[in-house]
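Left out: one protein chain. Kept in place: all the others.
Think of it as A, B and C in the order they're written, each chain with its own count starting at 1.
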Amino acid sequence: MEQGVSEEEIERVTARIEAMGFRAHAIPGSLRTAIGVTGNKVPLDPSEFEILPGVKMAIPVTQPYKLVSREVKHDDTQIEVAGRRIGAGRFAVIAGPCAVESLQQTLAVAHAVKASGAHFLRGGAFKPRTSPYSFQGLELEGLKILARAREETGLPVVTEALDTETLDMVAEYADVIQIGARNMQNFQLLKKAGRCRRPVLLKRGMSATLDELLMSAEYIASEGNYQIFLCERGVRTFSTHTRNTLDLSAVPAVKQQSHLPIIVDPSHGTGKRDKVAPLARAAVAVGADGIMIEVHDNPDRALSDGPQALLPDQFDRLMKEVRAIADLVGMGL
Amino acid sequence: MEQGVSEEEIERVTARIEAMGFRAHAIPGSLRTAIGVTGNKVPLDPSEFEILPGVKMAIPVTQPYKLVSREVKHDDTQIEVAGRRIGAGRFAVIAGPCAVESLQQTLAVAHAVKASGAHFLRGGAFKPRTSPYSFQGLELEGLKILARAREETGLPVVTEALDTETLDMVAEYADVIQIGARNMQNFQLLKKAGRCRRPVLLKRGMSATLDELLMSAEYIASEGNYQIFLCERGVRTFSTHTRNTLDLSAVPAVKQQSHLPIIVDPSHGTGKRDKVAPLARAAVAVGADGIMIEVHDNPDRALSDGPQALLPDQFDRLMKEVRAIADLVGMGL
Amino acid sequence: MEQGVSEEEIERVTARIEAMGFRAHAIPGSLRTAIGVTGNKVPLDPSEFEILPGVKMAIPVTQPYKLVSREVKHDDTQIEVAGRRIGAGRFAVIAGPCAVESLQQTLAVAHAVKASGAHFLRGGAFKPRTSPYSFQGLELEGLKILARAREETGLPVVTEALDTETLDMVAEYADVIQIGARNMQNFQLLKKAGRCRRPVLLKRGMSATLDELLMSAEYIASEGNYQIFLCERGVRTFSTHTRNTLDLSAVPAVKQQSHLPIIVDPSHGTGKRDKVAPLARAAVAVGADGIMIEVHDNPDRALSDGPQALLPDQFDRLMKEVRAIADLVGMGL
Partner (left out) sequence: MEQGVSEEEIERVTARIEAMGFRAHAIPGSLRTAIGVTGNKVPLDPSEFEILPGVKMAIPVTQPYKLVSREVKHDDTQIEVAGRRIGAGRFAVIAGPCAVESLQQTLAVAHAVKASGAHFLRGGAFKPRTSPYSFQGLELEGLKILARAREETGLPVVTEALDTETLDMVAEYADVIQIGARNMQNFQLLKKAGRCRRPVLLKRGMSATLDELLMSAEYIASEGNYQIFLCERGVRTFSTHTRNTLDLSAVPAVKQQSHLPIIVDPSHGTGKRDKVAPLARAAVAVGADGIMIEVHDNPDRALSDGPQALLPDQFDRLMKEVRAIADLVGMGL
């Protein structure tokens, strides 16, 4: 759209597009609003759209993903969650335990990471576990504990929704809904998250290409939810010295293709406590929009992924390094 | 259990186990019935169970999977679907189009593969697609077309259930419910399939280890459905000459660890028509319990995965080779 | 060249090509001789060559490899070693110990595999070992033992040359020079093997694409040695249930691109004794031109790779299966 067009003009154009039998997605940017058109079975003629009032230009998108592509929207997307912004120059630190285990543990960790400067609290109430016999999370009770921790610390909550059955419940308590690596191509879940009004944190699958990751984000966006940020969390390779191989090149590569923010999870990306801080520093330096770090006050007793959790004082030291490097690469914390 | 114990004795033991706070899973074998015990948080003392009447031996299972392990049940599992048996010496050929596109196409392919000797008809009514803008399947209409093709040809139907929302609908029409590679760790779907009375075909995820595959089968079994067969369909590697790298060593490796049948899908495993027949022959020779082959009467017009579909006459030639090799390795078709 | 042209006409054409400043490679086929032209910096005009007497057609080769490409030579290449032919319908079984450990052990295994029907004796005199402190082979003494075993059994010898320093020594004793996976891109060694008059068995590198494998074969061919056969021996992936992931799709894929024979090594390809026979059967069924199998009379005491060696009686049973499947797929043993 032209700069400075009114809401009404945008609505008029989207109405015209819908009347033509397509879906229209108005995606606001800093200078102008882009309107993505999806639902066509065959290529469309740009001139059909360029004659609409207020339309500056119609660009056919060559990528298989449309709404999440930089071709549609040139500016970096910034997401606001409970007053805290992520992306487009604002760096976010998400920290907390792998799993919510008890109120006491969650509050202890939440206060600790808050004190060190984290912006979001993470913690799993529903846990995807390889074995049906492993601890599967505290479920609703876990969500309530997270809400209580938010109340006490002011930190917005990021937590995973595992399936369509419990997505609404998670959305009721969470500020950001996480979709995990194993669910990156659970298309029904993606679509339901796309119809939900919460920002979504979408993790890259264990052997997903970036095109596949962006197509999965497109599933969410195509349902009308454009508040998506991506997460690199390591991919599966022959390498055995870490649990996964953290692919930091995904950060500049995603930024080239898409306007969405991308953060890095060095905890799952390495699976080993002593590798978390070095790779977290590297994630800041490579240009990520945030990091997600597992912190536990007693990792040896953690019910899930203890060996990769930082102790609160290790996290505190890391935050100092993160701040300094973020500053150097022009990111505000 | 001892050989020759009665149903009542088995029930008495399972009742005792349940009364102790665990879950009991009676798994009949050719000579004796095994009873899997799950739900314990800590290792149990075998002698607690060996004193129960009719119990021959209690074996602690060292694998993370229990019910699908050969430690629990030594004999190969054989699954019966609509009169056709798979596993334990009986080889099954599943063939049909990637996606159900129309009644005419489905019937044409179904009659062709039946004439060549296939035992099951495959075809997707719900398609997992990387892009939200790709053809997603005919859904309910597709299921009805499959049912009609079964009526006409007598071939039982194998078709994929994509999510918990539509699993019941699929189960109503399908003889075997397929769970695809992308859903191998969709635990909610696995559990729901475990509560359903249909045999389940579980495909290996794109970068799943065999332990993970067997743990996912365990999710199904732990809900009481032991009619599971596995499917190797290629894994993701650096190699680019095929779409995936078909890992035929998975067949003897699974058979060593588990009593479940395992089949091979060389169509997805290679993604290229001219590689399907050689790898199908290799799958028979390596000892698989079956193969799943995509066949299309007009692959160039296929709505999904055309380049990997065999033409009916190619499939017919393949069946002759499959029969000869199966015979050599002691499998009955 | 035209069918039925004389040696003189071929020589005249090659002389003309050399006079033009290029290299000419006359590669005889069953019906006609192809002459590969290399050494050009820029694309050449086919008509410059088509006017030469006896030339039927000049085809620009689009592949990065030329001499090993099917575009240059349409017929399968058959290699003759000491009276035994490999490729183009003739299946070869190469068997023997991983390493030559002693005269007694080598003779015992050689007699055993000969009795079971193997065509070639394998055995390493120079061993590439990850650790400088592991057994590195008997070297010259090992070569002499192999020669002695050939004398006693009549089996031609396949053995590895590790470096340019010892290649001539190996060539003096061996009938076929093996270049191992770690040396697939040791270009100096490839070139020296290309100047040697022995057939070369070139193994695929641990993470080599097929294009890279064929380019390495091209290095050998470009020095004038066209007696090359390739070997798939497993690639490195995330999978842990076998030592490597045997990629049997490489067989039809190589055959599509190249006229060279390709064999399969299921011993290194799986690294586990109980997987060797199933994957060997699969290799025959997929259309390989041969297999290479490690056999040891006392694997638990083997100085190298004991866990993957078959016992002589296991090898004998395997040979019966191999013969039957080879017969089915139209290969003569």
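Criterion: a residue touches a chain if its C-beta (ideal position, glycine included) is under 8 Å from a C-beta of that chain, and two chains touch if they have at least 3 such contacts.
A quick note: this is a predicted structure, and the numbers were derived from the prediction, not measured.
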item	value
Among shown chains, those touching the left-out chain	A, B, C
Residue in contact with the excluded chain [from A:Pro46, A:Gly89 or A:Pro252]	A:Pro252
Listed residues C:Glu212, C:Asp274, C:Asp297 or C:Asp327, member touching the removed chain	C:Glu212
Candidates A:Thr14, A:Thr33, A:Thr270 or A:Gln314 - the one touching the absent chain	A:Thr270
Option touching the unshown chain, where A:Gln63, A:Thr209 or A:Asn298 are the choices	A:Thr209
Hidden partner interface residues of subunit A, rising order	207, 209-210, 235, 237-242, 245-253, 256, 269-270, 274-275, 278-279, 281-287, 321, 324-325, 328-329
Subunit C residues touching the omitted chain (full complex)	38-39, 64-66, 128-133, 162-165, 182-183, 185-189, 191, 206-207, 211-212, 215, 218-219, 222, 236
Contact set of subunit B toward the excluded chain (per top definition)	207, 236-238
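FYI, only the chains that are shown with their structure count from here on.
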item	value
Subunit B omitted: connectivity of the other chains	one piece
Equivalent interface positions on subunit A and subunit B, same or different at half	same
Distance between chain centroids, defined by C-alpha means - subunit A, subunit B (Å)	34
Residues of subunit B engaged with two or more neighbouring chains	207
